[in-house]
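One structure is given here, and the rest of the page talks about it.
With one protein chain held back, the other chains of the complex are shown just where they sit.
Chain naming follows the written order as A and B, and within any one chain the residues start at number 1.
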Amino acid sequence: MVKLLPVALAAFFGLAALPAGAEEVPILRIYTYDSFAAEWGPGPGLKAGFEATCGCVVELTTADDAIAVLRKVQLEGATTKADLIVGLDTATSAEARATGLFAPHGLTLDKLTLPEAWTDPDFVPFDYGYFAYVYDKEKMPNPPKSFEELIALTDDIKIVIQDPRSSTPGLGNVFWVQAAYGERAPEIWAGLKPHILTMTKGWSEAYNLFLAGEADMVLSYTTSPTYHQVAEGVDKYAAAIFTEGHVAQTEVAGVLKSSEKQELAQKFLAYLTSVEGQKLIPTTNWMFPVVDIGADLPAAFGEAPTPKLLEIDAADIAANSRAWVDAALAAIQ
Amino acid sequence: MVIGAAVALLIVLVLWSITATAATDPGTSPSRIDLPWLVLTTTIQAGLTMVLSLLVGTALAWALNRLRFPGRELIVGLFASAIVTPGIIIAFGLLAVWGRAGWVAEFTGVRIPIFGLGGILFAHVILDASFAARILLARLESVPDFRLKTGQSLGLSAIQRFALIDWPAIRPTLPGLGAIIFLLAFTSFPVVLLLGGGPANQTLEVAIYSAVRLDFDLRGAVNLALVQIAICAGIILLASAAAPIPANLGRSAPQRWRDGAWVQALQEAVLVIGVLGFGLPLLAILIDGLGPGLGSLLAQPGFWRSLWTSLAIAAASAVLTLLIGLTLAAARAASPGRLVKTGIGAPAYAYLAVPTVVLSLGFFLLARNAGIDPELAAPFVVVLANTLLALPYAVSTLAPPLEAIATRRGKLIRALDLSGTQQFRSVEWPLIAGDAGVVTALAFCFSLGDLGVIALFGTQDFATLPLLMSRALGAYRSNDAAGIAAIMLLLTLAAFVLIPKLFQRLGHARA
Partner (left out) sequence: MLVLDQLAYRHPGQPTGYAFSLEAAPGEITAVSGASGSGKSTLLDLIAGFLAPSSGSLTLDGRDLLPLQPEERPVSILFQADALFEHLSAASNVALGLPRGTDKAEKDAAVTSALAEVGLPEVGRQRGDTLSGGQKQRVALARTLLRKRPVLLLDEPFSALDDATRAAVRDLVLTLTKREGWITLLVSHHVDDIDAVATRQYRIAEGRLLLS
């Protein structure tokens, strides 16, 4: 009886895991992060939309976060089953490129509406958002308009941020301060120190601390208030726009060199950046689409303030990110 | 013995597979971290957590053992359920009560600074002390009848009663329990960051996580993991060396011996504080989760799939944990020297010291190197990992009573020439059924579980409740997450009330 249990379990899950299609239909295997493939994420819609035209089966394989997806492919190397990866971002794409595992995307991306021109030959952008500190308009009528104003507030104004060693927004925050202040970055961090309520492992803990009322501001995205407006009809949250400018996080997808289905994978990338594919993004991933999708973009996205963009060089990130993180941590130690 | 060696071998394999992969890599520069400082602060935090948890746990077990009142079983179940609830949930429950916008601040206007070392300790003590109380209570309730009668007839004072009857019963359990709590606190990561108030409060586990994920410095990660395992091994060996005196065993009857009025008042106070301190955060979780948003959660087919998956994994791991735990504990009891005893028990604990992020990497590489498709292996790995996670609890709970049976009744058993199975059914099982029930409930709830170990396995359809919860949290769906947390808490409570009862009945039936 006891020995049967695991077998029964395996049979159950084994069956559940079998792909729906038979042998003759090509399978496109996409590695992505968990919440992208979640039932309310963009994954299921994109899968259904692409399968309707491609004559193929899309299989989403997940790891717990974007960086883990990259590590998984690195560990599997040339033997990976993945045809493409969806969900890396501009902060990690340089490192991904350096692995030599990715093939050029081969698309002409002339319809992009990104805040900066797109020149990357390997990775295709599929959504973007600006890092920003989100606050409650009712509790904070006069939000700070720059890091320096934030620092100048009384110490009982608390922000919650994420650990740059375990969280993408946390790392983005370090890049942001770096891009805005350069050599003065450690000074800004030291100024922020008394305001930092805590530094969480991931975005979700930080954001929920903020929602629970423990902190006045949380590091998130300019589109976070949009979620509350669209999905909940709640209008009290807003993103503070800093005059220094904001760093953007652009999420990207790329095809693996080892894939035998280059053409199919490229077709998926084309679909991902098409108007049809992009329509799915805003209300599932809560980021801005990379092409103009017209009236399909909920009005609240249009109302979200567009900050000045702070550009940051990918090569610079690859070379210095660890030093920046160390300096930031040392300053708030 | 074989199982102990197998666990040790598994840990070695995990680390070796990572090192082997690292060797083929060009390698990156080692992370710059202040290792001695990290080790020191982590050790202080874990040590304080351990001492506080054991003290508070003992006081609670003492009060619960003496007092009888309606709803007592629910309180006992409540205490046990804290440790198996994800730490992050407990931390949020704690904030709902004590935080800036929490109940206390709202009703009294008093703001308690909860972030920092104090907050970490508070959350850890809620997690661990209530669990310690549950385990120690099981020991107190197995104090034999004649011992209590002798004490009562001698008119022992409350202090004498504790020193002469309770202390010998709980002492053998304390080292193992202490080691577990230390390991849990030492490797705690999300809670430490959530409540730590910035990088001043860190654990070694954070550094290991970032070495694996951010820096992809596998060799560095293995080295750090080895440091962590070495420190934890020191604690485990210390715990094993703290000679457990075998506890008394015998059929235990319901308590009829009440302490004096003043002492009873003290016990009631301890219990009220305990229930408020531990119960309120859990209550906050329930209130938050069982609100109007619950309907939409229950309408999601994904929720029900995850629920069944969780229950299936939990049942499989619970059975496996009980079997392996009994085998290990019995082997420990039957072996002669202390060194051999340590050799059998220690690997089970050592597993707790291996960082989850390292385990997930190691298991992934092991499956790949063995040519197994990780997606197909996932259910097995989860059951295995959850079993190994619950094993130290099983061994530390089952070993003292089995040891006591071995020393006390060894001669009698030999004289009667009972065969192994017969011995187990007629002699050991009736005496440990209660403990076995607690262990099974614990393993069951643990394994509703975390999927950290298969983070890289790529199993989109294989979702459990905790995974679903963290997904919901990561997608602004706080209501869903709160609902899942509340349901998990209710499941856990039910398991802790029902499973020990079932086992108690089985024990009596066989006697």
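Structure notes:
Here is the rule we go by: a contact is a pair of C-beta atoms (placed from the backbone, for glycine too) under 8 Å apart; a residue touches a chain by one contact, two chains touch by 3 or more.
For clarity, every value in this text was computed on a predicted model and none was experimentally measured.
Judged over the whole assembly, touch between the missing chain and the shown ones holds for B.
Between the chain not shown and the residues B:L156, B:I285, B:V358 or B:I405, the one that touches is B:L156. When the full complex is taken into account, the listed residue touching the unshown chain is B:P168, out of B:P168, B:G302, B:G343 or B:P430.
Residue positions on chain B in contact with the hidden chain: 144, 146-147, 149-150, 152-157, 160, 164-165, 168, 245, 248, 256-257, in rising order.
Here is the rule we use: only the chains that are shown with their structure count from here on.
Between the CA-based centres of chain A and chain B the separation comes to 34 Å, rounded to the whole angstrom.
Considering their complex, residues 2, 5-6, 9-10, 12-14, 16-17, 31, 34-35, 37-41, 60-65, 67-68, 71-72, 74-76, 163, 165-166, 171, 193, 196-205, 207-209, 211-214, 224, 227-228, 231, 286, 322, 326, 329, 332-333 of chain A touch chain B.
Chain contact summary for the complex, chain B toward chain A: residues 21, 31-32, 88, 92, 95-96, 99-101, 115, 189-190, 193-200, 206-207, 209-210, 212-216, 300, 302, 309, 312-313, 315-316, 319-320, 323, 361, 364-365, 368, 375-376, 378-380, 383, 452, 455-456, 458-462, 467, 470-471, 473-478, 481.
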